[in-house]
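A single protein chain has been removed from this complex, and every other one stays in its place.
What follows is subunit A.
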């Protein structure tokens, strides 16, 4: 059961399972008794079957295009974005697009190579649930989520950039 960190640094547990992309010719291995995150394009491919189900969410890999879910994002209880390597920054753009362009309101979860020093960037880009890589000290997450009390730019967390806040 993953430990899930919230933007305020508090920790909870849940039992969402990330279902990997099946090999060619294989089918999705969705567990019967646990909520599951499946590859977003496969959710779309099985839309009739999956939509509206509160125990099925999706995940994007860093090279995936979130555009495929435009108009349907809020049918999902959870969307996860995989950071295959912490230095792969594409997931930040995916997060902002899901939130700011497609208006996604439910949980946006960071999975994969999620380390402490990237948490605040994730938070600013709209992620509100973080599954820290298992070897990292989860008790340091609260501090790392709040190194900075504000940012210069607008992002998902701050609609108004500092230059406009200064002016008012």
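Side notes on the structure shown:
Rule of thumb we're sticking to: a residue touches a chain if its C-beta (ideal position, glycine included) is under 8 Å from a C-beta of that chain, and two chains touch if they have at least 3 such contacts; residues count from 1.
Just so it is clear, contacts and distances are computed from a predicted model.
Its record in UniProt calls the unshown chain "Nitrite/sulfite reductase", which is the match among "Glycine--tRNA ligase alpha subunit", "Iron complex transport system permease protein", "Nitrite/sulfite reductase" or "histidine kinase". By the touch rule set out above, subunit A reaches the unshown chain at residues 86-90, 92-93, 96, 101, 115, 117-118, 120-122, 124-125, 137, 143, 147-155, 159-164, 166-167.
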